[in-house]
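For this view, one protein chain was removed and the others were kept in their places.
To keep things simple, chains are lettered A and B as they appear, and every chain counts its residues starting from 1.
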Amino acid sequence: MSIQTTQLRKTYNQDTDFPVHAVKQLDLSIEQGEFVAVMGPSGSGKTTLLNMIGGIDIPSAGTVIIDGIDICALKDKALIAFRRDNIGFIFQDYSLLPVLTALENVEFVMQLQGHSEKECRERAITLLDQVGLGEQLHKIPSKLSGGQQQRVAVARALAPSPRFVMADEPTANLDAKSTAELLDIMQQLNEKEGTTFIFSTHDPRVIKRARRVIVFEDGQLTEDRAQ
Amino acid sequence: MLIKLAWRNLWRNKLRTAIMLSAMAFGLIGVVTMIGFMNGMYGNMIDNAISWQTSHVQVHHQDFVDNPEITLTIVEPELITAELDKISEVIAWSERFIVDGMVASARSSRGVRVNGVDIDAEARVTPIASSVKEGSWLPAEGRHPVVVSLKTAQRLRLKLGSKVVITFSNAEKDVTGAAFRVSGFFSTPSSNFDDGNIYVRRTDLMAMAGIDGSHEIAVLLDDKNKMSNALAISVRDKIRLITSSENSVRDWQQIQPMLASIIAQMGPSNAILLGIFVLAMGFGVVNIMLMSVFERTREFGVLMAVGMQKHKVFALIIFETSLLGVTGATLGLMSSLGLIELLQITGIPLGNMAEGLGAFGVDTTLYPQVAASEYRYIFITVVLVCVLAALYPARQILKQRPVDAMAEKH
Partner (left out) sequence: MLIKLAWRNLWRQKRRTILTAMALALALVLSLFMRSMQEGSYANNIENSAKFSTGLIQLQHVEFEESQSIEDLLPATDEFIAPAREMDDVERILPRLESFALAAAGDKSKGVMVLGVMPALEDEYSSISDKVVEGEFIKADDSAVLIGQGLAEYLSLAVGDELVLYGQGYRGQTAAGLYKIKGIVHFPLPQLDNLLIYMPLPLSQTLFSTGEQVSAWVIDTRELTRLEQTLADLKRAYSPQKLKNKVNVRDWEDLAPEMAQQIAMDKAGGIFMMYLLYGVVGFGLFATILMMTLERYREFGVMMATGLVRAKLLGLVVLESSFISLLGVTIGLALGTPLVVWFHYHPIELTGETAEMMLELGWEPILPMLLSPWLFIDQILIVLGLMLLCLLYPLWRIYRLDLVTALKGGAHVN
């Protein structure tokens, strides 16, 4: 699995007097099994970058190629299907559907893919176990702590067996303990199963755990180091 | 799966959904009650008209219809009555000798239609015998009995046994008159009918008139479906076949076209009532769905990001409003059903509107009626309108791209 961006650019308000260059000319590649943190201050463009890699946003110029597929060329329906089958998403807040239980949330995407009820259920239980929430299967998000919700989000992100998982500031709303727990799980999955994780963050605790750190400032990559 | 999600989404804001459902229930109860009331009233009007005025089929000499001359009696009535005997749907018929004349007491006088009837036959065709409130229906013995309405009795200051003089122009064009004794007072739901009709024995009237025969044969059929004249038409046609072309045979809608008009306008007028209500309701549903959908903008963004196709998102919203519609309609219609059932037992007393209703020929206790088919089409209409109401909010949310949706801070 490899992600390749070439001359990637995103500009807002192009035709006005004050165009905003969110991402300027980025060439980046990420390989299978990496644990990458994209860091930078607010407004640095890191969220925009991740959105483009995840196919949620369309670049103004350049391409994003995932395993040889140019995702910018994909049309609506195909793009949505690609995301569903290949990319796992974890958001800062509001990842889960508030009216579904933890179990149902994890089953949801698999049901969209069309798997049988039995398959969805079994895999969902396994995943929730893996993230340490085997006992909270039937709780709805409002009955779970922030940390627990994000763990369910991890399970949900992994459910369709994606090529990689994207997380946009996943620890921003969590306390220290939950942050640690979440990172433990993600690290574990990365080391044991080889799942690729890409997060945007400005939380130093997260950055400490990453094996590759990409620093983003003013839409440009200023540093790309391994640790 | 989508339906489960849709149902749960509906109840996220319990208060709002509850208000909407109450609105639907409230409106539906009102609409159904009104429809039931109208149906009941018009149905009753038609029932009474058939019972008293038109019966199901009537036969006259064809010129008598426009020109009620005493000499225009029915041609060969025996052929008709023989045929009527053979038709199984015929419950009864009555041969009537009719003149327009005057009835006078010592106190006052009135113009009336004098109905000369066969005592038993008439009692089988119209409810006259059971509508006699004081005294009795025409007896077989006794000299010149007459039965008048309570209203006529009031006007002419009559008591049981009072003497009245009935006058009219006979077959020789002479004004003839004779004294009659009041044997009973009747009352029907129609004040016009009461005012304008009295009953005597056919034989007595024919003797005064100087000719024999009958001017009118009224036929009562075993017809359960009061809104349709199909059975009456078939019997009418059978009679037409065997009788002279000089006679006119008409079914009740031909005799009283106003009844047909009433039946024709009932459907459309109920539909308009429903239409207005669903229009008002529709505004409310659109409003609520807009609120509900836009509150969840980010969530929809996530859904699309995570891989839910647009048509599924669309379906979700449609399901949400459909479920709203189904629940509201069920609630409303169940309550209405209960209310109508209750009112069908107790009736709605409209005693102090007696004169107004009497002019229409409607009873003073009203039993509302709603047909099963009407409940059905109300249900379908409500759900349909809810689905339509979902289209605008659904379109609005689908226009957005996931990234914009997710960026929205509500």
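One rule holds in what follows: contacts are C-beta pairs under 8 Å (C-beta built on N, C-alpha and C of every residue); 3 or more make two chains touch, one makes a residue touch a chain.
Since the model is a prediction, treat every value here as computed from it, not as a measurement.
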- Where does the absent chain touch, in terms of which shown chains it meets? B
- For the chain left off this view, which of B:43, B:77 or B:101 is in contact with it? B:101
- Which listed residue (B:111, B:142, B:267 or B:349) would be found touching the missing chain in the intact complex? B:111
- Of B:52, B:168 or B:300, which one is in contact with the hidden chain? B:168
- Residues on subunit B facing the left-out chain by the touch rule are 13-16, 19-20, 22-23, 26-27, 30-31, 34, 37, 67-71, 99-104, 106-112, 154-157, 167-169, 171, 173, 175, 191, 257-258, 260-262, 264-265, 273, 276-277, 279-281, 283-284, 286-288, 290-291, 353-360
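By definition in this document, only the chains that are shown with their structure count from here on.
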- Query: Once you find the CA centre of subunit A and the CA centre of subunit B, what distance in Å lies between them?
  - Reply: 68
- Which of the residues in subunit B end up touching subunit A in this complex? 1, 5, 8-9, 11-12, 298-299, 302-310, 312, 401-403, 406
- Query: Inside the complex, what are the residues of subunit A that reach subunit B?
  - Reply: 51, 54, 56-57, 76-77, 80-81, 83-85, 89, 91, 94-95, 97-100, 108-109, 111-113, 156, 160
